[in-house]
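With one protein chain withheld, the remaining protein chains of the complex are depicted in position.
Chains: A and B, in written order; residue numbering restarts at 1 for each.
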Amino acid sequence: MSEQEEKPKEKTRRDFLKQVGIVGIGSVLAGSAIIAGINYDKRKTKGARIKVLTAENELLEIDRNDATKVGKFKAENLSYMQKQAREGIKGKRWVMVIDLSKCKNARKCMSACQDAHHLRPEQHHINVLKMQESTNTAPYYMAKPCQHCDNPPCVAVCPVDATYKRPDGIVLIDNEVCIGCRFCIAACPYSARVFNWTDPIRAEEDKDLVYNPELNVPQKKGTVSKCCFSADRCREGKLPYCVSACPNGVYYFGDENEDAVTNGTTKETVRFRKLIEDNAGYRLMSELGTDTRVYYLPPKNRTQPFKEEDKPEAGEHIGNNNA
Amino acid sequence: MFRKNIIIKITIAFIITAFFSLQLNAQRWDVPSNKKAKNSYIKFDNNTAKSGEEVYTKNCKSCHGDVGKANGNKTLNPQPPDLSSTLTQELTDGELFYILNTGRNAMPNFKNTLSEEDRWKVISYIRSFNKKYVQVLSKTDPSKSKLVKINMNFNAATNKMNLSVVANEASGPVVLKDAEVMLFVSRYFGKLQIDKTIRTDKDGNATFNFPKDLPGDSIGNLTIVAKVSDEIYGEIESQTKLTIGVPTDKPSLTAKRAIWNVLKLAPWWIIITYTSIVLIVGLFLVLIVRNLFRISKIGAQQ
Partner (left out) sequence: MLDQSKTNKITSDLLSHIRLNYAFKLWMGFLITSFLVCMYAYITQLDKGLAVTGLGDYVSWGMYISNFVFFVATSLIGMLISSVLGLSGAKWAAPLARIAEIIALAFAAVAGLVIVMDMGRPERLINVFLYGRIQSPITWDVTVVTCYVLISTLLLYIPLIPDMKYCYEKTDNTPKILKNIYKALSLNWIGSDEQKKILNKSVLILSILIIPVALGIHTVTSWLFASTSRTGWDSSIFGPYFVSGAFVSGCAAVIIAMNVYRSSYNLKDYITEMHFDKMAKLLVLVSLVYLYFNLNEYMVPGYKMKKFEAMHLHELFAGSHAILFWSVQVFGLIIPIILLLFKKMRKPSPMLIIALFVLLGAWFKRYIIVVPTMEHPFLPIQNVPFSFKVYTPTLTESLITLAPIILVLIIVTGLSKLFPIIPIQETIDHYEETK
């Protein structure tokens, strides 16, 4: 919550407001303001004026944001959040590019993610793996978030429509619907999903929060949790938590429809297709036909070599302990 | 007291960094001469140094450590220097500014993450560790930036974007010669630079090659941002919306029927197979239950 209050101070946000207004995605922003209004009464963002008929038969014109506050029942706000999360952001197709040549296993992405999503230390929406394909090939660090497949095996097997794919490509889970069968965990070839085996780590302090599927907070015991591509941040025009936390410029995030991705560290925006083409980008286990929305750039010309002490763990998976 | 402390620290830092400077000489920054001469338009004082320290703590300290303490991140190679060292202090303000703008190896660039003002303030903070430093102020007068107008002109036949930069002085229009110009297109998370950074010619004009394949909105609108940086007029930014992009209206990713889609968009073959199996089995079960009633009825009649 404290983070929300800080936001207006940030310069980048104002810059962004200006741009977005012009590009004509004002509606998206108004949407985000409404949610913010529901969640945090302190927020004062101007929205459209609407006419409301009161119980006393008085016709009033009020700010739209104030109107949504009337929905003071948690259930109403919840269904609004659930609906909004399923609709996604119009016209977008989010993509992430992970440059393996820059990853130094700093793990700032992992901690930022766990902070944002209120996860336990062993729960990873994004996990930096020490990888090695075979004995003589190079070991490398690989950050692995949910791949947000366009042909998602996890969504296919969900019996209750708790996990779903949105029009903008993000695969989300609604933990108010999830029955905890864990079929999606079994179906995911990327081991991207985690389960709340016990009460969530911040259950006590989160108990009055309205559930937001775009952030998947509060987490709920007995339900599955997963990387959300920081759908809540995308709605605000900000880069995902992991992307902005990286100190090494590993992540690019953006909209495939705009053919542009922005680096989380340098905030430099480049053309997505050219980046992939110039660096021979690839997708993880593309032979499975999952059509992922995460692209990898190969670990070539690395700025820092793979650490010697990490080699045994990297080799474990291929049954090679590098002895 | 405080001053003495700093002097001691600087002395220690000098000894330590002098030792490393020989090694690091090979990795000197190669800064173009025109960048080298750039100066801050902000007057460095205690206030700017103080706000510079805040920026430093957030963005630089994790690698460079506390200035003067030589406690930077030792695991990096090359090791980030202590910024109070002679190695750093020898550089001109323009060079430091350039380093912040471009980054190298493990050091990221800050040209998009920090405002120009903040970048200068960090330099002001770094300079506060150098007693011998005397600031040379730039000729820039930021208040004059309001006078500058950037005209954008797109030639669809050649795909060239022409910018002319003129300052409307009281004495009459003045063209900005040799000013640095950058052209961007607004994207959702940031600005995408078009072509290269160039300088205006003697008539205050700059021409960029504009890509033909840049996706715009559903009718091809693009928000173009031009950024001019001039010695005298400072930084000027101008925005305009032009219909010069490729119209892009891609369908939603969940529009098609698919096995992973919601129930309403399930493939027909699954809907038909599932429903008919359930209906057939249900029908037979109803038939059997009817038979049971028949058996009961026959018995009751007799």
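Keep this in mind: contacts are C-beta pairs under 8 Å (C-beta built on N, C-alpha and C of every residue); 3 or more make two chains touch, one makes a residue touch a chain.
For clarity, every value in this text was computed on a predicted model and none was experimentally measured.
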From A:Arg193, A:Arg233 or A:Arg271, residue that would touch the chain that is not displayed: A:Arg193
Residue among B:Lys50, B:Arg104 or B:Arg294 that touches the chain left out of view: B:Arg294
Touching residues (missing chain, whole complex) on chain B: 259-263, 266-267, 270-271, 274, 278, 281, 284-285, 287-288, 291-292, 294-300, 302
In chain A, positions touching the absent partner: 110, 122-124, 127-131, 144, 153, 156-162, 177-183, 185-187, 189-191, 193-199, 221-224, 285, 288, 313-314, 316-319
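Heads up, the rule we're going with is that only the chains that are shown with their structure count from here on.
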Chain A - residues contacting chain B, complex: 11, 18-19, 22-25, 91-93, 150-153, 155-156, 161, 164-169, 237-239, 247-249, 253-255, 257-262, 265-271, 303-304
Chain A-facing residues of chain B, complex: 62, 76-77, 103, 105-106, 108-113, 115, 186-193, 213-215, 217-218, 221, 223, 239, 241, 248-250, 252-255, 258-263
